[in-house]
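Note that one protein chain of the assembly has been removed; the remaining protein chains are unaltered in position.
What follows is chain A.
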Amino acid sequence: MSASIHEKVRRNPKFQELCRKRSTFAWTLAAVMLAIYYGFILVIAFAPASLGAPLWEGAKTTVGFPIGIAIIVSAFLLTGIYVKRANGEFDELTRQIIEESK
């Protein structure tokens, strides 16, 4: 890993593409997760009663319960979405970049 490899990689347009795509994707997903979580926290802080409303007429189960579970599931799904694209598309791009820099 001499300096020339690094230089070659940097000049490869695919490297620019990889960094741009991955960074946009990662920050978007991070923003989605943060928006979901802090949205939930703000509802708890400012409108807790809305989460305590019954899910249907006369139910004991409240709205907050499926929402809480949905947030847990969304965290898992978001990691799945990222891993799928990163381990496929991004890793393939990386492989090509390394190949072309040899």
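The working rule: contacts are C-beta pairs under 8 Å (C-beta built on N, C-alpha and C of every residue); 3 or more make two chains touch, one makes a residue touch a chain; residues count from 1.
Going forward, contacts and distances are computed from a predicted model.
Enquirer: For the chain that's not shown, choose its UniProt protein name out of "Rieske domain protein", "Sugar ABC transporter permease", "Cation/acetate symporter ActP" or "Extracellular solute-binding protein".
Expert: Its record in UniProt gives the absent chain the protein name "Cation/acetate symporter ActP".
Enquirer: Please identify, in ascending order, the residues of chain A that touch the omitted chain?
Expert: 1, 3, 5-6, 9-10, 15, 18-19, 22, 26-27, 29-30, 33-34, 36-38, 40-42, 44-46, 48-49, 51-52, 59-62, 64-65, 68-69, 71-73, 75-76, 78-80, 82-83, 86-87, 91, 94, 97-98, 101
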